[in-house]
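What you see is the complex with one protein chain gone and the rest in place.
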Amino acid sequence: MAGLEDLYREIILDHYRSPRNRGELPTPPAHKTEGFNPLCGDEVVVYLDVDPATDTVRDIKIAGQGCSISQASTSMMSGAVKGKTVDEARRLIRAFKALMSIHESKLEGEGDGADLAADLEGVRLGDLEALQGVVKFPVRIKCATLAWNTLQQGLDEIAE
Amino acid sequence: MAGLEDLYREIILDHYRSPRNRGELPTPPAHKTEGFNPLCGDEVVVYLDVDPATDTVRDIKIAGQGCSISQASTSMMSGAVKGKTVDEARRLIRAFKALMSIHESKLEGEGDGADLAADLEGVRLGDLEALQGVVKFPVRIKCATLAWNTLQQGLDEIAE
Amino acid sequence: MTITTPLDVERIKRDFAILSRDLDGKRLVFLDSAASSQKPESVLAAMDDMYRRHYANVHRGVYRIAEEATAAFEGARAKVARFVGAKSSAEIVFVRNATEAINLVAYSWARANLHAGDAIVLTHMEHHANVVPWQMLAAERDIEIRWIPLTPDYMLDLTKLDETLEGARLLSVSAMSNVLGTINPVRQMVDAAHAHDALALIDACQFVPHVRTDVTEWDADFVAFSAHKMCGPSGIGALWARRELLEAMPPFLGGGEMIRDVRLDGFTTNDVPWKFEAGTPPIVDAVGFGAAVDYLQCLGMDAVRDHEMRLTRYALDALTESFPDTLRIYGPRDVSVRGGAVSFLFDGIHAHDISQVLDEHGVCVRAGHHCAKPLMRQLGVPATSRASFYVYNDEADVDALVAALAMAEQFFAH
Partner (left out) sequence: MTITTPLDVERIKRDFAILSRDLDGKRLVFLDSAASSQKPESVLAAMDDMYRRHYANVHRGVYRIAEEATAAFEGARAKVARFVGAKSSAEIVFVRNATEAINLVAYSWARANLHAGDAIVLTHMEHHANVVPWQMLAAERDIEIRWIPLTPDYMLDLTKLDETLEGARLLSVSAMSNVLGTINPVRQMVDAAHAHDALALIDACQFVPHVRTDVTEWDADFVAFSAHKMCGPSGIGALWARRELLEAMPPFLGGGEMIRDVRLDGFTTNDVPWKFEAGTPPIVDAVGFGAAVDYLQCLGMDAVRDHEMRLTRYALDALTESFPDTLRIYGPRDVSVRGGAVSFLFDGIHAHDISQVLDEHGVCVRAGHHCAKPLMRQLGVPATSRASFYVYNDEADVDALVAALAMAEQFFAH
């Protein structure tokens, strides 16, 4: 089962079994955003507490339910952006999507993802790179990106 | 062109070239009914003057335009019902449709038309039988029946 | 007494080319027919022959291949009509799928007849296809939607049926749940609806492929189903409706074929069923649909049902015996009130992850909400795995499923 071990790296299963930052934050001051994967029904809820003075993600909590990939990705995302500035968080989003969308864009037959590499430049994804195995399983990409799309939507809503 | 001669009998072409009873009747007392073949655009207009005292088709006139089959059938129909009682006209309609629908019903895959033979019993179709060749050309059946359906609709409307 | 010849599954499997596909050394174990079934050789051959010998647009050509195409297309309609017990071909409207069939009723019949304050009755086990069209209408017209709930053993709770139907205009219900497998008491529900002057729409998408169907016996008003779940091609389905209803309904889509006459100031409509078929239809898919019902009729729908009951019983037993503590089945246990869609979950393992491991073993099952999110919320789960059976499945397929599940459980337990 070579393929499967590519997808389900140990660190992913670890985040799945022991998700970080689970819980809720009072709204306000925190902002709550829900994300759905319309295909499989996975749900992610992101509570974001952004300090307006420093534009920093002061705290983040996660709720919802889903498969190991979506849950692990959500857990990793929460750890990666906590304490970061909004700009840094947005850079992470772009980098992570670039990591994933190399395949996603191929599925849709548009471009070859070459220029997406630019987005990856200079961003340290760390543990998140464990999720790279997902690109070999196209239908699971949406599981991995759900948390990040929800984060992006949350940041956009806060900025408004 | 054996098949074609079956369809285009001399008497049909004659009715096509010299249609009987063409014209209009004043309404009222006459009743006007329009029929369409939605597939090819043929149109038939039937003016019916039914004497309510005797329930007889006192006069009938025909207008409209269409292919040789629809025009010949209309012309023949007008001659066949003129002077007949409404009951006799209705029997003719049933008989003519039976002549045609043996194939029509087969096209729709329902029944084998066996019991339709009853409708033909005891009715003299005369010249109209020249139209029987049409059943070998399924799409033309609607051309042949257009006038009769319009007549039927007219009689129904008058009866109301 | 009807004598039912049992299905010869070994022979049937050979009718479905895809089932002999090799997946990196593993045979394809296809257990997702509730989503869409595979197609037998005879269906593929019928469609191929149409394109190679008889293809032309239908209804409008005088020439021979156009006549042949029209006869094949209308012949398919007659076959489908007979297959579900319709009184006439005129009662079968070809649509893209069951979803469009339900939307057709919602746009044409319901928008002409339902008004603010009216009520529609649905159930908690409906597919989105039988939920969203009504929610769209409800939002537009201020119509109330009422829901029939479930019993703890995954049946409809009909104790308050009469109350729920009070003043309702439509009952729209699935004949068989695509998640639970539950077969609902259609005739009883139709009668109850009629007693309250409501019409009854039956979503028979999961029923027609698996159980002998007689729409006239049901006494229903509308019945929707899709070809692709019953050995037919994707791209075509049918709405059956009583002829008087179809005749009274306003048209839905406008265009060629559905008209009698068009003038600058308006149009008149064609006879049913064509009144509801605007534009060039899925001609060849219809022919494939006809070949599919021929295929099923040839197997015999009673034999199909017998086979699936036996196989479902075997599967329910095998799953329960193999995973007594960790696997939960969502759906009735009694195979006489259920079909072959078996939903289940492992403790602590997401359905999606189960599917993924099964795929490595060539076993295809569906994971997700199965287009029934309201039901998922009732069940309190985000998703289930679902194995579903059809005429080409046998005990060996169930065994392969159980073996793969054991490996999946082990994989996530380490």
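For reference, chains read A, B and C in written order, and residue numbers begin at 1 within each chain.
Convention: contacts are C-beta pairs under 8 Å (C-beta built on N, C-alpha and C of every residue); 3 or more make two chains touch, one makes a residue touch a chain.
This structure is a prediction, so every number in the text was calculated from the model and none was measured.
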Partners of the unshown chain among those that are drawn: A, B, C
Omitted-chain contact residue, chosen from C:D48, C:E166 or C:D214: C:D48
Residue in contact with the excluded chain [from C:P282, C:G300 or C:G340]: C:P282
Residue of B:P19, B:G35 or B:G66 touching the missing chain in the full complex: B:G66
Hidden partner chain, touching residue among C:G61, C:G85 or C:P185: C:G61
Residues in chain B touching the chain absent from view: 1, 3-4, 7-8, 13, 39-43, 65-69, 71, 137, 140, 143
Touch list for chain A against the chain that is not drawn: 36, 38-40, 107-110, 137-140
Chain not shown, touching residues in chain C: 17-18, 21, 23, 28, 30, 32, 35-36, 38-39, 44, 47-48, 51-57, 60-66, 96-100, 102-103, 106-107, 127-129, 131-136, 139, 145, 147, 226, 228, 233-236, 251, 253-259, 261-264, 266-267, 278-285, 352, 355-356, 358-359, 363-368, 371, 373-374, 377
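Going forward, only the chains that are shown with their structure count from here on.
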Chain A and chain C: spacing of chain centres that average the CA atoms, whole Å: 36
Chain centre separation in whole Å, for chain C relative to chain B (CA means): 43
Distance from the mean Cα position of chain B to that of chain A, given in whole angstrom: 73
